[in-house]
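Heads up: the structure comes next, in structure tokens.
The complex appears here minus one protein chain, its other protein chains still in place.
Then we have chain A:
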């Protein structure tokens, strides 16, 4: 095992602390910039309506047994007939979200704004760290670690003889990038914390398709067996009253 490396205190003063401070400041700045760029989105009529249709159809499915058979049947036809039912999506019309995104420049613009506020500062800071601080050993964690942590903690140093508990400056940058969420939620308030990982998830789950949930709801409605619950209620009411009178 190699002897202990002695870290210069100047590294602490000029690398470790500035790096952390800059990361925090950039996070705060990014929050305010994205707040400035956030545009008020007018919800789309069609999407709102589809959401409401789904809620109402779900209510109908859930509470079907509480209304008379005739009313249920007429409602079901209204929702799921093959001509102009509310839940019926004609085959050709079911456009996918991708195409919709390209047809709507506003949506693309919004995406771009979001991405810009995320990617630009990240690339800049990464370039900055790489340029000035590459190859520094910036810190040492006070406990030993196994070899597998090498890629996490010593990014940028290609020496296999250095003990794993030393942290390189580039790794310190990454640790800060993903680990400062708790601090941001303290500074900027609970819900404002910039959460990169969450954002990436959002990007992944982008292709939400309302017409799919419409047709799923239609299928669900089609197989509902209507069994009017009210005749049973008469017996239950009798039981209740018997208890009350006696």
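Couple of notes before you dig in:
Here, a contact is a pair of C-beta atoms (placed from the backbone, for glycine too) under 8 Å apart; a residue touches a chain by one contact, two chains touch by 3 or more; residues count from 1.
Criterion: contacts and distances are computed from a predicted model.
This complex has a chain not shown, and the name its UniProt record holds, of "LALA0S03e05556g1_1", "Signal peptidase complex subunit 1", "Geranylgeranyl transferase type-2 subunit beta" or "ER membrane protein complex subunit 2", is "ER membrane protein complex subunit 2". Listed residues A:82, A:158 or A:234: the one in touch with the omitted chain is A:234. Only one of A:34, A:71 or A:165 touches the absent chain when the whole complex is considered: A:71.
Touching residues on chain A toward the chain that is not drawn are 42-43, 45, 48-49, 52-53, 55-56, 59-60, 62-64, 66-68, 71, 75, 230-231, 233-238, 240-242, 244-245.
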